[in-house]
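Here the complex is missing a single protein chain, while all its other protein chains stay put.
Here is subunit A:
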Amino acid sequence: MTTRRGLITDSFKVVKKARTAEKQEKTPSPPPSQNEDQTETIREEELQKLQQFDLDWRFGPCTGISRLERWERAKLHDLNPPEEIRELLQMCTDPEYSQSLWSEYPF
């Protein structure tokens, strides 16, 4: 928690809903080129895959550890986690990719 005087949004991060609303507002403004559109959908798909990996009960709880750490644990115990998740996680260092679905919440 920050000790300096500031906005309420310093202690309580903006909730995810507002963020996706911002995203949707951004895309229609200037007409987007074909490429940008495609990268957006690919990114959406990848994030979906990672979220499904988070919610898969076979690999144990997902809170409090990064996705890569969870993948490594699943590999160590011979649970056959899908390789493509590993590749996705290694390529991107974006915190939205590497941290779990619930990382915003203080569990």
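In the analysis below, contacts are C-beta pairs under 8 Å (C-beta built on N, C-alpha and C of every residue); 3 or more make two chains touch, one makes a residue touch a chain; residues count from 1.
FYI, contacts and distances are computed from a predicted model.
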According to its UniProt record, what is the protein name of the omitted chain, chosen from "Trifunctional enzyme subunit alpha, mitochondrial", "Oncostatin M", "Transmembrane emp24 domain-containing protein 7" or "DNA polymerase delta subunit 2"? "DNA polymerase delta subunit 2"
Applying the definition given at the start, please give the residues of subunit A touching the unseen chain. 57-58, 60-61, 63-65, 69, 72-73, 76-79, 107
